[in-house]
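Of the protein chains in this complex, one is absent; all others appear in place.
Naming follows writing order (A and B), and every chain is counted from residue 1.
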Amino acid sequence: MAVLIALAVVAGIAGYAAARVLLERNTMCRLPFLNVVSFAVTGALMLLLPHPLTIIACAAYFVGSTLESNAIASTWAGGIRKHE
Amino acid sequence: MNEIYAAVFGAMVLLGAVTTALYRDPFDKLISLSLLAAGIFPFLVDRGYLDVAAATALIAPLSTIFILMVIRRKPGGA
Partner (left out) sequence: MAPEFVLGLLLLVIGSIASAWPVPRTYLARLINLEIPAWGLLLVMLSYDEALALLTFGGVSALSTYIFVRVMEKKGEP
């Protein structure tokens, strides 16, 4: 029962953050909500299937999605500046 | 998976695809594409393919980083 309540909360957070990502007009305002979406989906993955291998898939998705959104944010902010 | 969660993540996938096709800025396109990928992974895990989900989650950001290498070259892109 507690797992069902937690899954409902996490899916609600994911839907709300996805709606905020799609409705924001500024690109900079979208990026934190993209992180919220990836965290909520990580929690949903963990709660969906009770299996001992789920934690590996969750960790891989957490690392990958955080790397992806941070790469987008870093490139949007100008990237790595070289001394010229 | 319950129908309600399938509807939530399916709507996330569909809206991500439509907005990826319609946005003009490359960064907005990439953000919507990341939203699409986030909606697909619960379907992968729900069918029981945990190894496939782990491999895809580690390979998919590489594709985004390769595309970001092109955006960095454009003069007005950054």
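To be clear about the criterion, a residue touches a chain if its C-beta (ideal position, glycine included) is under 8 Å from a C-beta of that chain, and two chains touch if they have at least 3 such contacts.
None of the values given here were measured: they were computed from a predicted structure.
Touched by the hidden chain within the whole complex are the displayed chains B.
Not every partner is drawn; the one left out touches subunit B at residues 6, 10, 13-14, 17-18, 20-24, 26, 29-30, 33, 36-37, 40, 43-44, 47, 49, 51-52, 55-56, 59-60, 62-63, 66-67, 69-71, 73-74.
FYI, only the chains that are shown with their structure count from here on.
Note for the complex: subunit B touches subunit A at residues 1, 4-5, 8-9, 11-12, 15, 19, 25, 27-28, 30-32, 34-35, 37-39, 41-42, 45-46, 48, 50-51, 53-55, 57-58, 60-61, 64-65, 68, 71-72, 78.
On the side of subunit A, the complex with subunit B involves touching residues 7, 11, 14-15, 18, 21-22, 27, 30-31, 34, 37-38, 41, 44-45, 48-49, 51, 53-54, 56-57, 60-61, 63-65, 67-69, 71-72, 75-76, 78-79.
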